[in-house]
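Removed from the display is one protein chain of the complex; every other protein chain stays in position.
Coming up: subunit A.
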Amino acid sequence: MQEPHRLKETPSQTAGPYVHIGLTPNFCDIHGVYDTDLGTAMVNDKTLGERITLRGRIFDGADTVLRDSMVEIWQADSAGFHNSPSELRGTADANFTGWGRCPTSGEDGFFHFDTIKPGKVPYKDGRWMAPHITLWIVARGINIGLHTRAYFSDEAEANAVDPLLLRIEHRARVETMIAQRDGNTYSIDIHLQGPKETVFLDI
């Protein structure tokens, strides 16, 4: 019989405490190698859509804020299209990268992204997913990057029928994925562990 052979995925390892050296060298005062750190500018003057800031902090199981982690986000543009060759439904806004990278502050632990509010995108069965931003978190002590999403507090109607949120059995946990709006800023706290633990995804 033939073997249904596949290669095995390279196993993940922690990004460690010095992830900034590789991914945001200018942030940790290594200047002159790259002009700018990758992922710091998602928008420009011509980007379409509503300008927002997504900010947040990451807490460990003792409710201590992480000051050495790295967050990346990936999202659709204001019309719901991704700036990716795998996006075949339409053409994404050329003035929007859709991807950002930000280390959490060594002082107060905040990460923040100046971005735009994404449009809704379809789930595979044709239902609409509520507007959301995908987050990926790495840090010392995290062996494999954690995926989650940030939904928006002012999209209650869309959130109520979002195919992913509907799959959360413990309904009280839905709230852990909702970023709270205040002016043009949405804030979300990520809890790695404990009673307020964020819903993380295997996706």
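In this text, a contact is a pair of C-beta atoms (placed from the backbone, for glycine too) under 8 Å apart; a residue touches a chain by one contact, two chains touch by 3 or more; residues count from 1.
Here, contacts and distances are computed from a predicted model.
Engineer: If you look up the hidden chain in UniProt, what protein name do you find among "Multicomponent Na+:H+ antiporter subunit A", "Membrane protein", "Protocatechuate 3,4-dioxygenase subunit beta" or "Coenzyme A transferase"?
Structural biologist: In UniProt, the chain that is not shown appears as "Protocatechuate 3,4-dioxygenase subunit beta".
Engineer: Where the complex has a chain not shown, which of A:A15, A:C102, A:I116 or A:A179 is the residue touching it?
Structural biologist: Only one of A:A15, A:C102, A:I116 or A:A179 touches the chain omitted from view, namely A:A15.
Engineer: Of A:C102, A:I116, A:A139 or A:I178, which residue touches the hidden chain?
Structural biologist: Touching the chain that is not displayed is residue A:A139.
Engineer: Please identify, in ascending order, the residues of subunit A that touch the omitted chain?
Structural biologist: 6-23, 25, 28-30, 32-35, 38, 60-62, 64, 66, 68, 72, 74-76, 82-89, 97-99, 106, 121-126, 129, 132, 134, 136, 138-147, 149, 164, 167-168, 192-194, 197-203
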